[in-house]
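Below you'll find the structure I mean.
The other protein chains are all here in position, but one chain of the complex has been omitted.
After this line comes chain A, so read on.
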Amino acid sequence: MSINLTLLLVMGVLYAVGLYLLLERSLTRVLLGLMLLANATNILLLATGGYAGLAPIFNKDIPSSAYNDPLPQAFILTSIVISFAVTAFMLSLIYRSWLLSRADHIQVDQEDIRVAMQDLYDDEEDSEIAIEVSDFHENNQPLGKRETIPGIVPKRVIDAKAVATSKKDVHPESPVLKTPEVQSPTGEKE
């Protein structure tokens, strides 16, 4: 089929700008980027319909090929309305984020960093335990120490200067966003 380069170039620009904004830290820019991506995709769909044509309102005297392709149009219609719903949802998210933490930018996930900096040593797996010789004792007498294995003495994988990584600090239920203080408008580097 013939290909409309004008539409494709517009689409390309929208994708490029959309991603440029999507990769920003400001949540508003991220949302705007998403909207541009949706617009770009709609143009891509439109371009697959080929040449401009008549509005697809059926008239038995007009041959089918004279209409602009109705199938991409139906897809685009769906896409427009869904994008609207998603945009509204994202707007609420931004407002909520602002209400809770006075921040409207994407924060570095502290929990991820904790995971990366955690100790190799794990109480559940590596602590020394007394050998038990009865099912019925609460306090078992140790029969002898288990030999330790050189590799599993507490050892940091990453030298954690700033973040406290003691096992006690990491609670599985701790929320991802834990810093409600106002972030400086310059934002910290990732």
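In this section, a residue touches a chain if its C-beta (ideal position, glycine included) is under 8 Å from a C-beta of that chain, and two chains touch if they have at least 3 such contacts; residues count from 1.
Everything that follows uses one rule, which is that contacts and distances are computed from a predicted model.
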_Candidate names "ABC transporter permease", "Na+/H+ antiporter subunit A", "NADH-quinone oxidoreductase subunit N" or "Thiosulfohydrolase SoxB"; UniProt protein name, chain not shown_ = "Na+/H+ antiporter subunit A"
*So which bits of chain A touch the chain we can't see?*
1-26, 28-29, 32, 35-36, 39-40, 42-44, 46-60, 64-65, 67-71, 73-74, 76-78, 80-89, 91-96, 98-99, 102, 104-106, 108-113, 115-118, 120, 122, 124-125, 127, 129, 131-137, 141, 143, 147, 149, 151-152, 157-158, 185-187, 189-190
